[in-house]
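Only one protein chain is missing; all other protein chains are in place.
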Amino acid sequence: MAITDAPKIVTSRFQYDDSHTLARYEATGGYQALRKALGMSPTAVVEEVKAASLLGRGGAGFPAGVKWGFCPPGVWPRYLVVNGDESEPGTYKDRMLMERDPHQIIEGVLIASYAVGCSQAFLYVRGEMALAQERIAAALNEAYDAGYVGRNILGSEFSLDIVLHWGAGAYIVGEETALIESLEGHRGMPRLKPPYFPAAKGLYLQPTIVNNIETLSNIPWIVANGAEAFAALGAETSKGTRLFAVSGHVANPGVFEVEYGVTTFRDLIYAPVYAGGIRGGRKLKAFIPGGASSPWFFEEHLDLPLEKVTVDRAGSMLGSGAIVVMDETTDMVRACHRVVRFFASESCGKCTPCREGTTWLERILKRILDGQGRMSDLDLLLDVADNISPGIAWPPKQTTICPLGPSAVSPIASAIRRFRHEFEAHIARNPNAALEASDGGASTAARPAAVETAVSLGGHHG
Amino acid sequence: MADPRSGVGAEQVAGGVPVTINGKELLAREGELLIEAAQRHGIYIPRFCYHPRMEPVGMCRMCLVEVDTGRGFALQPSCMLTCTPGMVVDTESEVTRKAQDGVLEFLLINHPLDCPVCDKGGECPLQDQTVAYGPGESRFVEEKRHYEKPIPISDLVLLDRERCILCDRCTRFADTVAGDPLIHFIHRGSNTEVNTFPDHPFASYFSGNTVQICPVGALTSVDYRFRARPWDLEETESTCQSCAVGCRMAVQSSRNQVLRYVGLDLDDVNWGWLCDKGRYGFQALNHEDRLGTPLVRSADELVPSRWNEAYKRAVEAIRAALESHGPAGVAVLGGSRLSNESAYAWAKLAKGVIGTDNVDAQLGDGLPAELILGLPLATIDETCTPGGTVILFAPDLKEELPVLFLRLRHAVLRDRVTVIDCHPHANSFTTLAAVSLHGRPGEQAELAKVLTGALGADREVAGVAPDRLARARALVEAAQGPVTVVLGRQTLGESGSAIADAASVLLAGLPGVRFLSALRRANVHGALEMGLAPGVLPGRVGLDEGRSWFASHWPGVPEVRGLDARGVLEEAAAGRIGALILLGADPLADFPDRKLAEQALAGAGCVIAVDQFLTGSSQLADVVFPAAGFAEVDGTTTNLEGRVLPLGQRVTPPGTAQPDWVIAAELARRMGADLGIESVRDVQDEIRRVAPARTDRAVELAEAAGGEAHAELEVGAEAQAELGTGAEVSGDADMPQAVTPTPPPLIEHRPGPIADPPPVDSYSLRLVVTRKLYDAGVIVSHSASLSSLAPGTVLRVNGYDFDRLGVVEGSVVQVKSPRGRIDVEIRIDNGIPRGTAAIVVNQPGVPVTELIDASERITDVRIERGDA
Partner (left out) sequence: MARLTPENEALAREIIARYPRPRSALIPLLHLAQEQDGYLATDAMEHVAELVGCSPAQVLGTASFYEMFKLEPVGRYVVNICTDIACMLLGADELLHHAEEQLGIRAGQTTADGAITLEGVTCIAACTEAPCLQVNYRYRYRVTPEAFDQLCEDLRAGRAGDIPPHGTLARVRQHIPAERAAGPADPSSGVQPAWMAERPSGEAV
């Protein structure tokens, strides 16, 4: 147990109502890091961020400084794309940063672009986040007027336009290559890596750094306070602080900035200063530790620290910092279906196994929930899952281009392995379940699907 | 298959990339995709989205195989993976199998089980895969996806979205190959479908290719639906005869009726693509209007007759003409739709037996034969050499030589080829060109002078602004790779001399420049090479240079140089042609000067037509011989590169129609001469003997073609053999060394004096007369699904000129030239330079050739309000 009094790095201004304004930002040390960075060489800034060991906060947890060093030398121009598409179920932190401290992001973008040598930056905000777009637009307008953004920033040689760009509703666009496709005006369908690693062939096939909102929000603090101060916080392989959203059946759901790598799941879920325990004093049944893509954790995982390597080894991930807590009253088949439904409805459709497989999984689960399941469905679910993610292992193998398809496998594997009896109970409700060996159940089982709508989100039955 | 042309293949193998596939050590080529390398070594990896002529997208996931590049085995799409040294691949492992079976099952869960009624049944990769490896019983008990059954996405193509497996082949083709992104993925995930934008149909000249490359039966041709099952079809390899590109195709028939053409992949030429006119033009072959019996004129009517009677009438007419006017009283026009062998037979009859040189395969709508035969030539591949420069003194390639357009478009977009577009107005290459010089018709030679540097780029030339001229000149000067001129007739409003002069300027001024002909008629190049033009003899030989050589092979050789089409028609109009023979020629429709054509047909003593249809001109003939058409004769054809390609017979001609060479041989026999031809092979042997030099290049090209043809379909071995016999120099061919030791030299074009540009009349607009792919021609108008596609024409002028005319946009105006007058609707089009007016010829309802005087170099017109 470690509830530490680590400083607030990215949420330090949240206490102010006007935290999103330039006045407040400047009054609280804003844009000082930029001035400091401009006095350093770009290489020195990159080295500073490397030394801080700042892991990406978008999900994959790749060290930002290392990524910044990946652009092939001599290939110009380079671009920076900020990933503000936050859409992974359970995840709520980037929106908060965009709405409440947009200048901190802008300063992070400026420093990153200066360090890497990016000639233009695009700030891609999720389409549905109207207030975040508004706050960032306003902040950018202020920052341009104040000379922080644009031509010859603060009188230096450094020039950069930051263009606010916004999406239109598609989770997959959060995947960095899909994000780039979308920014080029296309359908957000991921590109194959290799060869399309953004740092080498990204936006317009030029070297491109893609970073998450929270990742970049850390940059001003690191430059202002030094890598050492940052690296002094957290565990060996997870430095600094991190935002976690705790939602679901907890007494006090919320977004918390905690010291990375030392605080445990138990702290976060049960401590009164954080989520305050399971609502109504009920028992924990399971929790999603790192966004809907991550395999579920249970009681026995509560004392694991929120630390990347430890959690990876335990068979899941911290992902996007989203913890969804399910108490003992939860119908795990329904929960499983709900997560699978998300991936089915968000598949971009490019890869056959993801497009067809996730939809198939969703429909089988829906059928089970509707009392039309068959005992053979459980093996079928696992085999279909295996054809999307061979071996159903962690980290997942994939027959697909990106990890979205395999993400739908996590809840299936978790739920069936752990709560098989709940599936069987649903299946037992099927009057024809006995006939399943032949295809006798087919006529009743095959409910007319909504024509041309494979996945219905509106229903309230599942 | 190693590349036979350059030995590059051998080198690559020697220094190839070592990989291990299924335990065997193999050598992949540098940069080769795993899926290709495996296939080259006999290991077929299943695939749906991958197509060798398009960028891989790796989305169907069928080609997943286990690959170890040093970090352990992982599933990788072999269509996206470039071979690297030491790569270890297992295409048969348990994991690979399971992944592929899984993908197949996923593709099938929403795919309808309607194979028995699907056009693709029997030739469907999805069906084949399923039969070979597929799951037995379906585990999918949910309802399949439903869409409205086939919806038309264009006049030619239907789409069944339920069958679609979303492989992105059609959409990728439309966007990246054809440049017509009119079909697209719509919606997302499992709701994704291919569709068009409302009211923007897939109106692409290349739409039929999507039907061919669709790996399932989602896209079908309107005209093929339910017509046949693949196992009922017989096929023969042949070469498309819709234009001069020479796309390789398979002709498929059932019960002696041609039902479908399928593009074959010839590396040097068409890469598997066909245009829709070529693909769907087969309907004309089966048309009920095809001539199957000879016709002779009796009183005012053409009546069916016996062959004997028709031959008698024809021979009498020719004899009478010889008696009253000498050999020059007989003239032969046309021959561009003939096979090489038939063209040779007719040349021998006309020039060797009758003794006339009044022979022209072109109808005043091409370029001088000696120019085309005498220029240093480039192949399509040479023209498309990466980094090269191409100067287009050509018609709109998309409209006239569609698949050449695709090749050149690819060269620009993928292979850094720089194009300088010198068409008189905006056209389908304008957006692809590095610079466009839309010069005044008749002044192309002046533009050519700027390109060679003979004329300064500091002031306006041919109406083109100096900055553009300077840019074009700079591009030519900076050219690193080869410079190729694509040369063809751009507008019928001017005579061919303007382009001929431009060619002369470029030949003289750009060292090493080469030319690719853009003459459009299917076998015009073969016909010219076989001597169907004034002043030339078979094998690219001049009449005078070849006289003594041919005198030893033929009964005779014309004494004097003859006339081209225009000269022949003028003589006929003046009553000095006793017998005018039309070899599939329709001067009333195709000669640029309709008045002259009318007068000629009226003034000729006797008109003898050899044709497949009764056209406007053959209707006026005295004798009509029914000719066998495409797919009804064996032989060879010569494409615009000079490449000799096979023509295969698949069906028998209608009625008693005969191959053109048979008709020539019989006419000769009845005139007391023996052409010495009993079979196509006889002709081929004789061509080889009398034109040895000509065959050298043809053989080179044909071998390259045969060697690289990797057809998507199994091609008939016979057709392959035919190609071989058509072009090989066989060891025992008896060369006539005893008679004349040295065959005559090949024609070389020698630039003559360049004419001054014609004067500009500021009260007139200069007329540009172009063509559209779909027109009122024989193929289109006799093909049910194409005939409605001829777009018609309006007169298009620049907004600046329009404002001066004081007419209403969309109104019908009078267009007057010194020659004639037509009424036509007028429209503003700022792609037309100031001072010119553009119109399309051979469209229904607008007799554009009324305006053209064939004896003038250019056509200037004045425009008046329609009510005047």
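The chains carry the letters A and B, assigned in the order they are written, with residues numbered from 1 in each.
One rule holds in what follows: a residue touches a chain if its C-beta (ideal position, glycine included) is under 8 Å from a C-beta of that chain, and two chains touch if they have at least 3 such contacts.
Computed from a predicted model, the values in this text were never measured in an experiment.
Participant: Can you say which of A:34, A:192, A:318 or A:339 touches the chain missing from this structure?
Facilitator: Counting the whole complex, the residue in contact with the absent chain is A:339.
Participant: Which is it among A:22, A:233 or A:246 that touches the chain not included here?
Facilitator: A:246
Participant: Which chain A residues touch the hidden chain?
Facilitator: Within chain A, the residues touching the omitted chain are 41-43, 46, 68-71, 73-74, 76-77, 79, 86-92, 94-95, 114, 116-120, 126-131, 133-134, 136-138, 140-141, 144-145, 147, 149-151, 156-161, 163-171, 182-188, 203-206, 245-249, 253-255, 288, 292, 322, 324, 326, 330, 334-335, 338-339, 342, 345-346, 348, 456-462.
Participant: Across the whole complex, list the residues on chain B that are touched by the chain not included here.
Facilitator: 175, 180-188, 195-200
Please note the rule applied: only the chains that are shown with their structure count from here on.
Participant: Would you mind pulling out the distance in Å between where the CA atoms of chain A average out and where those of chain B do?
Facilitator: It comes to 55 Å between the two C-alpha centres.
Participant: Help me check something: in the complex, which residues belonging to chain B touch chain A?
Facilitator: 57-62, 64, 74-75, 77, 80, 95, 98-99, 101-103, 105-107, 109-110, 139-143, 145-147, 165-166, 185, 188-192
Participant: Provide the residue numbers of chain A that touch chain B in the complex, in ascending order.
Facilitator: 170, 187, 192, 344-353, 355-360, 363-364, 367, 380, 384, 386-388, 390, 397-401, 439, 441-442, 445-449, 451-455
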